[in-house]
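For this view, one protein chain was removed and the others were kept in their places.
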Amino acid sequence: MGNNSTHPTAIVRIQRFNPETDAKPHMQEFEVELKPGTTVLDALHEIKTHQDGSLTFRRSCRHAICGSCAMHVNGKNELVCNAPLKERLDRHGRITIRPLPYLPILKDLVVDRSSFWEQYLRVKPWLTPPEDAPEKEFRMSPEEVAALNNAETCIMCGACYSSCQIVGLTKEYIGPHALLKAFLRVMDPRDSIPGERLADLDGTDGVYRCRTIFNCIDACPKNLNPTLAIETLRKLAQKREAFEQARIERQKHLDEPIPAR
Amino acid sequence: MRVFQMQRISAIALVVFLTIHMIVVHYPPFHIDFDQIIIRMADPLWKAIDIVFLFFVLMHALAGAWVVLTDVQRFSRLKRAFAGAAIVIGLIAFYYGTKTIIAFQPPV
Amino acid sequence: MYTSSGFISFALRRLTGVALVVYLFMHLWVIGSVNAGPEAFDARLAFVQQPLFKLLEVALLAAVVYHAIDGIRIIVVHYTGITEYRKSMFYAVLAVSTLLVIAGGVPIIRFMLEGK
Partner (left out) sequence: MPETEIIVHDILIVGAGLAGSWAAMVAAKEGVRDVAVLSKIHPLRSHSGAAQGGIAGALNNVRPVAGTGPDGPLEQIPAGEAPIDSVDLHVFDTIKGSDWLGDQDAIEIMCREAIDVLYEYERMGCVFSRTPDGRIAQRRFGGHSTPRANYAADWTGHVLLHTIHEQALRHKVKFYSEWYCMDLIVEDNVCRGVVAMDVLSGKIYTMRAKAVLFGTGGYGRAYKITSNAFANTGDGVAIAYNAGIPLMDMEFVQFHPTGLYKHGILMSEACRGEGGYLLNSKNERFMERYAKDKMELAPRDLVSRSEQREIDQGRGVEADGQGIWLDLRHLGREKIMQRLPQVREIAIDFVGVDPIEGLVPIQPTAHYSMGGIAADADGQVIADGDGTPVVGFYAAGEAACISVHGANRLGTNSLLDASVFGRRAGYAMARFVQSGAALQPVPGDPAQRSRARVQALLDNPGTELVEDVAQDLKTTMTNNCGIFRDETRLQQAMQEIKALQTRFKNARTMDKSSRFNTDLLATLETDHMLTFSEVIVAGALARQESRGAHSRTDFPQRDDENWLVHTVAHKQDADGPRLSFKPVTIDYDKYPPQERKY
């Protein structure tokens, strides 16, 4: 790749911070070539590999499926790997990249997601199937599957979590990602402990801690809607017994074909 | 949790009561004095409405204050203390407010 | 700081909420003076009817109106699950609140300027 090409350049402003050596975060500017098809991640890579190897960030899949690369770009959380650099530049050809907000910074753009994972664990993200499994698969209707779509593709990137001001205020809040996961499990006809789950979510750290700020929807790179999941869980929590009963009924027929309509 | 429901139910109630209150009491925006107020307040129906209003507004306000405070992680350990304080303040304020409402008597 | 329409609406709602709580207790205190007799009551009432307080009253009105209308928005979202229009709804809240505050505020200011 020739260096004397005619491509214009982009100015990339990056927040740097190494807690071992720096007193506080500072901004640093880099210049990279703006080639067609360059993503923000490409720009970071170019800087890391050819200008300053100490620039630190997470990435892996580079096509928005692994959830490593969520960052705070121009004031918004997003995945940088599928963000076209050109579209993120302001009038002066500049882009500003910071780590995800409200989380401790480990180094440069790498944040400590411990609280994120702790909350994920707290909702028991795994399915708890009924005691006796059928010989083959449980039967689920395509509609039942579609109802889970809003949660199924969550890649646990943390963009929603770190955009939520309630998370900024208190790490005791379960958070949009984990509530979305809880929603996935509660809505799954194969899960046999929806009542227990709803009871767990019913506390002050759960569904009622959400203040309907909506940042989580705006931030989600997978176009998921945690707010809607939270509102749904709030309603289900209020008719927990009925919901549990309906689940027990449904599970009696889990190994029977879905009737044709 | 109950606090959330309290907040939402009282909010809906407030939509009604607060609207009435604002229109009737704070408008028209002329000088208000005791005599004007006393005429309306003489009516027991108004007294009843105001007491219910007071109840909801206190519920909403204290629940709201509790929520604002406990959203801050540092205060989370004081959750119960705050709830207790809110109840006590609520009761005192409700007693005081009700007494006030009843105290509005037309001059003899 | 993560600024967004969602954050602004939330921050305003919370700020106005807290301001209203403070006001509520002041209000109770003012009205409560009736227990001490009409004179005391009128004195306190006069105190809070100085021009400065009339201006504050406009602020109070704005706070109540915004808080209430945005609160209604949140309640609507809860019961309908409509989240797609979150931004337009917020702008609508701002617009409606502004209109109401103007409608209610102008008489107060006129009254303040013209005296009683």
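A few points about this structure:
A, B and C label the chains in the order they appear, each numbered from 1.
Here, a contact is a pair of C-beta atoms (placed from the backbone, for glycine too) under 8 Å apart; a residue touches a chain by one contact, two chains touch by 3 or more.
These figures come from a predicted structure and were not determined experimentally.
Note that the undisplayed chain, when the full complex is considered, contacts A. Checked against the hidden chain, the listed residues A:Gln15, A:Thr56 or A:Thr170 yield one contact partner: A:Thr56.
The omitted chain makes contact with just one of the residues A:Ile11, A:Leu34 or A:Cys66: A:Cys66.
Even with one chain removed from view, subunit A keeps its contact list with that chain: residues 18-21, 37, 39, 48-50, 52-54, 56-68, 82, 84, 106-107, 110, 113, 121, 124-127, 129, 133, 136-142, 144-145, 148, 152-153, 155-156, 184-185, 188, 190-191, 257-258, 260.
Just so we're on the same page, only the chains that are shown with their structure count from here on.
Averaging C-alpha coordinates per chain places the centre of subunit A 36 Å away from that of subunit C. Between the Cα centres of subunit A and subunit B there is a gap of 41 Å.
Note: centroid distance subunit B to subunit C, computed from Cα atoms, is 15 Å. None of the residues of subunit B touches two or more other chains. Chain contacts: subunit A has residues 211, 234 touching two or more partner chains. On the subunit B side of its complex with subunit C, the touching residues are 8, 11-12, 14-15, 18, 22, 26-34, 57-58, 61-62, 64-65, 68, 93, 96-97, 99-100, 103-104, 107. Subunit A meets subunit B in the complex at residues 166, 169-172, 202-204, 208-209, 211, 234.
Every residue of subunit C that touches subunit B in the complex is listed here, in rising order: 14, 17-18, 20-21, 24-25, 28, 31-32, 34-35, 38, 41-42, 45, 49, 57, 61, 64, 68, 71-72, 75, 78, 104, 107-108, 111, 116.
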